[in-house]
Every structure is written in structure tokens, then in C-alpha cells.
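Here is the structure we will look at, set down as C-alpha cells.
Only one protein chain is missing; all other protein chains are in place.
When the chains are written out, they are named A and B in that same order, and each has its own residue count from 1.
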Amino acid sequence: MPEATRSETPMNLEIFTAGLWRENPVFVMMLGLCPTLAVTNSVINSLAMGAASIFVLVCSNALVSALRHFIPRQIRITTYIIIIATFVTMVDYIIQSISLDLYNALGAFIQLIVVNCLILGRADAYAAKNPITRTVLSALGMGLGFTFALVCLGGVRELLGAGSLLGFQIFSSNYQPWVVMLLPPGGFIVLGCWLLLFNWLKQRKTSRLIAAEEAIDHSRQIETT
Amino acid sequence: MAKHHPHPVVDLRTSPYIRRAPSVDQIMRNVVYALLPVCAFSVYLFGISALALMLVTTLSCLLSEQFFCWMAKKKSTLPDFSAVITGLLLALTLPPGFPLWMGAIAGIVGISLGKILFGGIGCNVFNPALVGRAFVQAAFPVAISTWTPTFAANRFSEFIPSTLALPFMTPAATAEWSKTVAIDGFTGATPLALMKFEGVMVRTSDLFFGTTAGSAGETSALLILLCGTYPVARNMMDWRLPASVILGTAICAEFFYLLDPASYPTPLFMILSGGLMLGAVFMASDMVASPVTPWGIVLYGLIIGLLTVLIRLFGGLTEGVMYAILFANAASPLLETFTQPKVFGGDK
Partner (left out) sequence: MTGSELKKPLQQAPDMPSAWRLVSTLTVVALLSGILVVLVYQYTKPIIAENKRIAIERAIFLIFPDANNALTFRIEDRRVVPVDANTTSGEIIHAVYDRSGQLLGITLEAAALGYQDEVRILYGFDPDKQCIIGFQVLKTAETPGLGSKISTDADFQANFHCLEAQVDVQHGGLRHAIRTVKHGSKQHPWEIDAISGATITSKAVGRMLNDSGQQLLPVVVDNLQLFRDAYQAETG
């Protein structure tokens, strides 16, 4: 049984940090790009979207994990969607009760968390196969990784597009804003640049690993001869 | 039986009798030559600001190309002159008083996003100069629609105030300055804007000789046409391409003009105003981004003309040539598939 073998592997921080960096939902797995491109025109929107997504991701995945033995495979996607939709509706009301301004700024994208493939994907790929503590840990990592990516985009876009960060003016008042950064094309361009950076970092890391392994092989060969 | 000669007396060869085709850098160099008079005329009209803008955009295109070649550890592609064309064309589509730092950004974006990203010369899907311009159009909508008058006093001794804006800073307003240097009443509007918002038509002869406000190089239709004949005569550009762009514009404009002559401009106005000539002759004819099949070229030109008129008449912007060409660039692989000539003797 795969589950037995999984449970044997020790609980470690790796489950949590995977989502942050190595399997980052946006920069590595390219999941949930719709909200990533749509709401990241300011840092505060990115943070709010990230927080809402973390809530939905953690709660729905925990519930899926708790019910994983109970849900028949044939109707699992239907069940997951119902569970996710429940938490999305809840977060919708909660944000309205926290701040109407924030709710208005995020527009329809709060409701659209329900179709964020990151959440359904994690429910099916991880929560359905793992115990609840691991699931929560992993979902938290994934959610924070998602928020990190949103803030990366939101930061660049707000800085260039409005000359501010979190609403505080960073550049002098004479700064010329790059309007395009606040518009949808800016989202695509900034996402492209971040992906470029991440892939470059990854490539550099792998090529270094390969070089290191080759060096070890080489030294072994010398030893044997 | 005739005796077989190992060495024939007459050297007979079968067709095709190809002369050596001009190389890429030869063509590009000649396009640069053809562009130089247009550049010179725009410097004459707008003064040193236009000259500085051209130098900055060309330099930024060359430097970014060199930078990316160095990053990719490739041989430098600077000697093929294509980056020079991108830089010059970019400067010609921008307003003469465009801040230099924005011009530099347009050059960097045009080369990186429009050219290098697709694999460098020969692989670009869109005209790089237009990609750069589209970016700054979306990024700095105010600066790119701020026009200054032609024949300003002291245009050879002082810069337009907005030109020397500090990097990342808002350029100075030019409206007051324009009023002081203009010979007669200057409204800060191009002929197209006058047509669209005020319903005023500029005299056709002014458009033809290019003494109206507008982008640095899009003003004189006559000069651009003359310059365009040079690469065409040297067989480096297909005359059908600009011709079909102009034809497409004429047909579409004529249609609306016949519908309602009172509210729509004449086809001649449409052809001579704005950046249509520059677009038709030098922009649409980007060798990589335009189709190669004969009918493909014609269709491509007609689409550009048609879209230009539609955007100008019904769009939010006054000028539509840039978006029309970018759209047709994207459509050109499709056009080529549709218009693939039949192989002689092949399947009917």
C-alpha cells in the first residue's frame, strides 16, 4: 500500500517547504494562473487573494483528507468541488464582514477561487492520499508559496505601475508611472520575467549539481586506477 | 555511334539560372539607406530633439541586441544592421518630443520581447519596432500622444522640453512651449485627431509634403513613397505589399466615404495622414513577419489597410496602423498556409 510507505517516511519540514520553493504552485507548477494574472495589480490585493486562497486550500484539503476513506473514488471530484465551494462561500462572507473596500477591490475573483486548479489539484493529488496533519502542513506551504508568487507579481506591478508599495509612495511624486503594468499585459510580462528568473536559477542549480557529481565520479575513477 | 566525349565542348546548364541572392546584411543596409532621407527630413522638421531620439533608440536597440548575444554566448548579430532598422523605425513612429529615457525603454522592450524572445533575427513573429512602440503606448499613454509643432523656432539649438526628462520622471508639459514656438495656432493635435474629435480636415497638400504635426517620421507621404522605391527597384522589397496596404485602405475608406461623405474622411486623407505610409512601406514589409507567398502578401496588405481604417474610425485611439500591422503579423503564418502555390504537376 502506498499510504503505509508514505506514513513511514518521517514527518519533516520538507512537506511544508516544498510548496514554498521547489514545487511553487505558480513558478514551478504553473497552477492557478487566472487569479495570479488578474488581481496582482497591487500588493494589498495580492495579499488578500493569497490569504483567501490559503484559507480555502487548508480548510478544504483538511476536510478532504479527513473524509478520504469515506469518499468513493467515482464521485470524488464532485465531492471535492462541493467542499471547496463551501469554503469559498464562507471566505466570501468573511471578507465582506472584514472590509467592504477589500471585497470590492477583489471583485469576482474571490468567488472564482472555486475554479483555481491549485486547490482541486492538491485535493486530488495530495489530500486524498495523505493523513490530515501532513495535508494541512503541505497545504499551508502551497498556500504560502502561492501568496509569495502573488506578492512577487503584485510588488513589481505596483512599484512600476503606481510608484508605490502597499499604498506608500516609494518614488518621488514626479515619478512617471508605467500604466501598462497595471493592465492585463503587464501581468503577463511580469509573470514571464519571474518565470525566466526562476528557470534560470533552477538550471544553474542543476548544472552545478551535475558538475559536482562528475567531479566525484572523476575522483573515484582516479582512486580506482 | 558518336564517340562519347569525356569533356563537352559547350557547357550547358539547366534552369534555374540564379544569380547570387543578396545577403541579409546587404538588404538591411539598403533599407537603412532608404530610411535615411526620411530621418533627415524629420530632423529638418523637428530639430535636434528628433535627432537625439533616433540616436537613443538606435543605440538602445544595438546595446540590447549585443547584451543578449553576450548572454547567450552567441556571435554578435550587430553587423547585420537589423537592430539599426528597428531603432530608426522606432524613433520615426514616436512623437518628436518623446522623452529619451522612454525611447530607450521602447528599444530594449522591442528587441528583447519582440525579437530575442522568439530566437533573434529571422524568427520574430512581430515587427520588433512595433512591439516596442506598443509597449510604450500602453505604458506612457500621455507622453506618446503629446505632439509638438513642425518648424518650431530654435529647433536646431534647443530641445523640446519633454525630451530631456530625467529617467523615470514625468516629462515637462509642452503645451505652453508649443504655443510660443509655433508659427500659427497650434492645437497639439495630429490631422487624424483633428478629424476624429473636431471634424476638421487638414489640407491634402500639407499631408503630402508632411508639414503637419505627428510622429517624427510619419509626416511626409511623398518622401516616404520616394524612399520606398529604392529597395523596390533593387528587388529587395515586394512592391505588391505596400501597394496592397494602400489599396486596402482606399477600398475601406471609400466604402465609408460613399456611405456618408459628411462624417467620414476621403480615402486620400486616410492614405496620406498618420503613419499609414511609413507603415505600408517600411513597417509592414518586415521580411520575417510578413508572408512570402504572392497572394499571401496581397491579403496581408489588404488586412492591414482594412483594419487601419476601422480602428481609426471606430476605435478609441486616433491611429490604428500599429495594431493593424501587429495583427497582420500574427496572421501571416496562417495566410501563408492558405495561399501556398500549387506545385506544378502536383495534386490539383
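Keep this in mind: a contact is a pair of C-beta atoms (placed from the backbone, for glycine too) under 8 Å apart; a residue touches a chain by one contact, two chains touch by 3 or more.
Since the structure is predicted, the reported quantities are computational estimates derived from the model, not experimental observations.
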Omitted-chain contact residue, chosen from A:M49, A:A127 or A:L182: A:L182
Residue among A:I75, A:I170, A:L197 or A:I210 touching the omitted chain: A:I75
Touching residues (missing chain, whole complex) on chain B: 141-142, 197, 316
Missing-partner contacts on chain A, residue numbers: 1-2, 5-6, 41-42, 45, 67, 70-75, 78-79, 82-83, 85-87, 89-90, 93-94, 96-97, 99-100, 104-108, 158, 161-162, 177, 179, 182-183
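Here, only the chains that are shown with their structure count from here on.
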Centre-of-Cα separation between chain B and chain A, whole angstrom: 42
Complex contact set, residues of chain B against chain A: 102, 113, 135, 138-141, 143, 165, 168-171
Chain B-touching residues of chain A, taken from the complex the two chains share: 171-172, 174-176, 178-181, 183, 185, 189
